[in-house]
Every structure is written in C-alpha cells, then in structure tokens.
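With one protein chain withheld, the remaining protein chains of the complex are depicted in position.
Order of writing sets the labels: A and B. Residues in every chain begin at 1.
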Amino acid sequence: MTGFLKFVKKETLHIVRDSRTMLIALLMPVVQILLFGFAISTEVNNVNVAVVVPKWDEQIRQSVNKLSANPYITYKGDINEREIDQYLRSGKVDAIVVFAHDFDRLMAQWKQHGHGKAAMQLVMDASNTNTAQAGAGYLNNILAGELMQSNALVETHMLFNPQMKSAFNFVPGIMGMIFILICAMLTSVAIVREKETGTMDVLLVSPVRPLTIILAKMTPYFILSCINLTTILLLARFVLGIPMTGNLGSIIIVSIVYLMLSLALGLLISTIAKQQIVALLISAAVMLMPIVMLSGMMFPIENMPAVLKPVSAIVPARWYIDAMRRLMIQGASFSLILKDFIILVVMTIALLAIALKNFNDKLE
Amino acid sequence: MSSTDYIIQVKDLTKQFGAFTAVDHITFEVHRGEIFGFLGANGAGKTTAMRMLCGLSYPTSGSGTVAGFDVVKQGEKIKRHIGYMSQRFSLYDDLTVMENMELFGGIYGVKSRDLKDRATALLQKLDFSEERDTLVSALPLGWKQKLAFAVATLHRPEIVFLDEPTGGVDPITRRQFWEMIYQAANEGTTIFVTTHYMDEAEYCNRISMMVDGKIKALDTPAQLKKTFNATSMDEVFRILARDAKRNT
Partner (left out) sequence: MASNKAIEVKGISKSYGAVKALDHVSLEVRQGEIFGLIGPDGAGKTTLFKILVTLLNADEGSALVDGLDIVKDYRAIRSRVGYMPGKFSLYPDLTIEENMEFFATLFGVTVEQNYDLVAPIYKQIEPFKKRRAGRLSGGMKQKLALSCALIHKPSVLFLDEPTTGVDAVSRSEFWDMLHNLREQGLSILVSTPYMDEASRCDRIALCNTGHILDIDSPQHMVEKFDGNLYGIKAHDMYALLKDLRNSPEIANCYTAGEYHHLLAKQGFDPDKLRQNLLAQGHAQVEIKTITPDIEDVFIKLLSNEQH
C-alpha cells in the first residue's frame, strides 16, 4: 500500500509542478461558470423598440405605454416609416412595431368578427436569430394581449427557470464538459507522456502491476475533479443562485460515477494514442465535440434530426447532463433519474473493461 | 593572409543568458575551403556558438563575419548564404526526394530552371536518379543523410554547417558521407562540422575544442596530438575536457 501511495505522490508532484496546467484545470470551471452565467446569455434582457404610427389614437397610445412599461423593453420613440431600414441597420433598435394607418378600423373588425387583416406589423433585426425569436415572442405577447383585451388570452408560465436564465441550463452542461476535460484529457495525456518519454517502458519492466500504475495515475485527477465538483456546486448555488432543490447526495453520487466514466475514457484513449498530441486530438474530436453538439448541452435533443438522436444516446454526457438538470434545477428525486444513473453505470463498467483489456503489460 | 581568405572570422564572440555565459569571448578564423571540426563536451556552448555563426541568434558582445556578412547586423544575409544540415532535422519525410529539393531550393532562392538542372545533376551524382519520386520516409537513414547534405548545398553556399551529421549511421555510409564532404571541400566549399565521433575529428583539416564556453585548443589533428602527447583525438579531447566544470 505504501508503494501505491508513493506512486500517487509522484503523480501529484507531476501535476503540482506543471503549475500552468493545474491552474487551468482549477480555474477553468470557475471561468466557464461565470462566463456562461453572466457574460454569455441566450435570454433576451433588453429589446430596443421603436414604433411607426401614421395616426395616433387612444388605443395606440395605450399599446405603446404598455411597451415602454415592460422591463425587458426599452422604448426608443416613434419614427418615420422611411427611417425603418436605417434604424435597424444602424442597430439603434432591434424591433419596430408598425401600426396600420387604418388601425382603428381593422381593430374594430377584429373585435366584431374575431378575424381580419393584421392591424400591425413587427419588423425585426433577425441577424441574431436567438434574440430575434425571443424578442418577437415578448412583443407578440404584449401586443396581442393588448389587442385581444380579453381574459381568453393564453397565459404562458415558464416553469423551473422562470426567467429562462440560460446559466441554469448551462451549469450541468459545463459539468459534463469539465469532468471529461480533466479526467479524460489530462489523464490520457499524462499516461501517453510516459510512453513518449520512455518511462512507461521502465514502469512496465518492473514488478508493479499495470493496474496499480493506472489507479495511481488516476487518483490525483479524481481528487482534482472532486475539488472542481465542489467549486462548481458552490458557485452554482451561491453565485448563480440555482436553487439546488434536489438531493445533494444524489448529485454527488451521480457525479462520481461520471468521473469514473471519464477516467475510463481517458485510459482507453491512452491505450490508442502513442503521442500526447494524438491523445489531445482524440479527446477534443471524439469527446468534446459530441458533448457540445449532441449531449443536449447547447441544442435540445428533441430538436435533433432523427439520425442524430441514437448517436446522442451513446454520448455519456447526455445522460449525466440530463440527470444533473433534473436534480439541480427541477429538484427531482433519485428514482426519477434512475434510468440516467443505470445507463452511466453500465457505460462506466463497459469502458473500464475495454480499457483494461487494451492496456496490457506489453507494448503491443 | 588577407582577410578574404577567411570565410569565418570572429573576435570575442560572447553570448550570455542572464548570468550564464554560454559562449565566452571566442576568437577564431576558418579558412576558405577547409574542413573545420567544431568539437566540445555536452554543454560546452557549441550549439549556441553555431547558432550565432548561422545568423540564428545575436551575440551579446563581440564581432565577426561569416561569408562576408556581419554576424551582428546581417544575420538574415548570412542565413541566405550558408548551408545548414543537422541530424535532428534535415528533410521532410512526407515529401518525395524531388519535392524536398524543390522546396529547399526555393527557400534559398534558386531559380526554378537552375533548380531542375542542379537537382537532376545532384541526383545523378548520388546515384539517386531512380528515387526522385520516392518518399523520403521510405529511404534508409544513410541515404537520407547523404540526400540532406546534397539539399543543403543545392544553392551552392560558400560554407556548410553540419551539426552532428552522421549520428547512428553504419560505418560504410558514414565513410560515404565523409567522401561527399571531401568532394565538396575539394570543389571549394568550406565545411564547418560538429561531431561526437572523435575518430571523425581526424578527417578535419583543423579542429577547435570548446570547454566551458571557451576555445581551449585549435590546430590540425596531428599537431594537437603532438601538443598533448596523445595517440588519438579521443585522448586529446579527454585531456582537454577533463577539467570542464559545466558537465559533472
């Protein structure tokens, strides 16, 4: 056992002395969480709106008042019809509401028959589709509500994430990514480095079992990841204010399974790659890309083309991110994420088996 | 002897890295057309000195010329007028023999019409004509090194720097390589070579020995053996490097 601990000590020294990598490994989660939490957000906080009104009347005035009173909308005043293009192009406004010149007549028609010609037009800067869609949604809600003036208006409630804060969604995604980065990428690079420098030869030509070598290599990265898990959870709770209504124990257990899965992946990569750069590329191409594209971190799985859905099912991060969303944001109980958990456990065992089979104690 | 007979002439050339003096006031000359061996222990400062001579690094102090250009001010010009080959890198493995020649000829500004003639002539001389479209990776190590030397002299430089050019090759190839060097020297090219094989030192017209950043001895192999009362260059080297402080 002391031999094993000495081995772990050596690995720890490698990590600690490579201070740049260690700093990156420890700061990356913090930076990413803060970045996604504050700087990069896909929700629309502020839509700049101008109006074109050929003929003011009381009804229009009320609509415009409603617009300017909305906290997510900044009212930029009324402009001339000919200025529409210039205002949008210059970026002065994101949207322009154009009221029809016979607005009152069209409205009356609506009220009478429940249908008719559009009484207003929404012109949007759609160069950023996300902002445009969200903005259009807001404006439609406000203006249609005004238009209908009835209680029959469908009331939409945003559940779980009432302000649709994107950080809530991104935190599990970041977790899914960071653990893969640290456990799989750094571990595989660390193992392959020994192959490159030739020290692996010396390790193998010693009575130490390959399993010991591997476990000792993984231990410090596992610990590093646990530190990161703690940082992320603390940041999520106290800085981003994610409610974390789910059971903390469940979050930790599922995360630890995912950490082991990542370590197994890293080991598998190290058995394939002979150079550090290859290990790095495989990690990036085979793991990071699918995590970002296919795990549901960025793009909802439901919206994926049918061919990609089964592919996303083999991306481990998909199940982890799903479980984390449910536990952290929805406050689901463990039984609800049982499916995710079982899939992760099975994947871990399978990967570990393949990796250990591939990592034999010869060079071939 | 007039200064034009020297292809390299340096005075008090020094390179410092912080408090560490890698090359410490070296002064020497290399005659046009000679084979000059540049020897020294690991860490003696050989590589640093050679980098300065090749225009790859600025001296901290001192002065000198290589191929008629100032080592302090005209590093770029020096680079264009010398040939360089090292054991570590010489040719691109994933290009063919001809592609390598075209590339390096192009880098050194050989006109494409001249290049074709020269490359064909060189390949003929080396008996490589059949391999012109072979990938360099498919050639045996010895061939690669001969080819690398040919490529390094494609632009007909007045001086070629060879950094441990014969590491790991078999004795026959090593000898063939030296034959090429003799031939080039015979045609007037100056050869500046570093090596770890002490017997190769005997091939050189003159040899300098660097120890701890300084040139400790410079003479013909025969004269050096006489001075140090030694039977081989290996012995001379050991006598000189024994007191080196840098390489414990």
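Throughout what follows, a residue touches a chain if its C-beta (ideal position, glycine included) is under 8 Å from a C-beta of that chain, and two chains touch if they have at least 3 such contacts.
Everything numeric here is computed off the predicted structure, so don't read it as measured data.
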Given B:D70, B:E158 or B:E202, the residue that touches the chain left out of view is B:E202
Out of A:M28, A:L203, A:V286 or A:V345, the sole contact with the unshown chain comes from A:L203
Only one of B:G43, B:G68 or B:G106 touches the unshown chain, namely B:G43
Omitted-chain footprint on subunit B covers residues 40-44, 140-142, 167-173, 175, 178-179, 182-183, 185-186, 196-203, 221-222, 234, 237-238, 241-242, 244, 246-248
On subunit A, the omitted chain is touched by residues 2-3, 6-7, 10, 13-14, 17-18, 197-199, 201-208, 362-364
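Operating definition for what follows: only the chains that are shown with their structure count from here on.
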When centres are defined as mean Cα positions, the distance from subunit A to subunit B in whole Å is 57
